[in-house]
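Single-structure report; data block below.
A single protein chain has been omitted from the complex, and every remaining protein chain is retained in its original position.
Presenting subunit A:
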Amino acid sequence: MVLVLALGDLHIPHRAHDLPAKFKSMLVPGKIQHIICTGNLCIKEVHDYLKTLCPDLHITRGEYDEETKYPETKTLTIGQFKLGLCHGHQVIPWGDLDSLAMLQRQLDVDILITGHTHQFTAYKHEGGVVINPGSATGAYSSITYEVNPSFVLMDIDGLRVVVYVYELIDGEVKVDKIDFKKTSSTHPAH
């Protein structure tokens, strides 16, 4: 039972000043084993804050990040799953699921996590699953101003993943979940 937090596109301090209070009250240290961040934090203070939640932090660089040393893409293995991470502004058209699927095949991962669009999506294709945790602060994006704060918590348990989606809608936290299983340890040959 491994809990992995996926979030990104906070744009602190340029477009938002902090995470919503209701999110912050839920995110306490000691519960989460890994944090995956798509990028656009943008400053070191946010990096430090995330580090206090969990020491195992993975970040890729978004176009507004002030830290230039984050990688463009990252892959890691958690349990039976290979996860890939990329901010997403590099993949055009932005948010296009076919292009993201191409990136996923390139990285050869089961779950690809990208951001940039500030909209939550969870999409399945033959190569695996693409998850976009949205923007944790609800910052406006290059595409739209209508953004609900959201982030994702994945519970990886063997070959099964339960994805809990946390969204702040009208001031209330709504939680949904998505279940999916990996059929086997190898990729299906499609």
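Methods note: a contact is a pair of C-beta atoms (placed from the backbone, for glycine too) under 8 Å apart; a residue touches a chain by one contact, two chains touch by 3 or more; residues count from 1.
Methods note: contacts and distances are computed from a predicted model.
Participant: Looking only at the UniProt record of the hidden chain, which name from "Histidine-containing phosphotransfer protein", "WD repeat domain 7", "Response regulatory domain-containing protein" or "TBC1 domain family member 13" is the right one?
Facilitator: Record says "TBC1 domain family member 13".
Participant: Of the residues in subunit A, which ones touch the absent chain?
Facilitator: Touch set of subunit A with respect to the missing chain: 1, 3, 25-27, 30-31, 121-126, 129, 153, 155, 157, 160, 162-166, 175-181.
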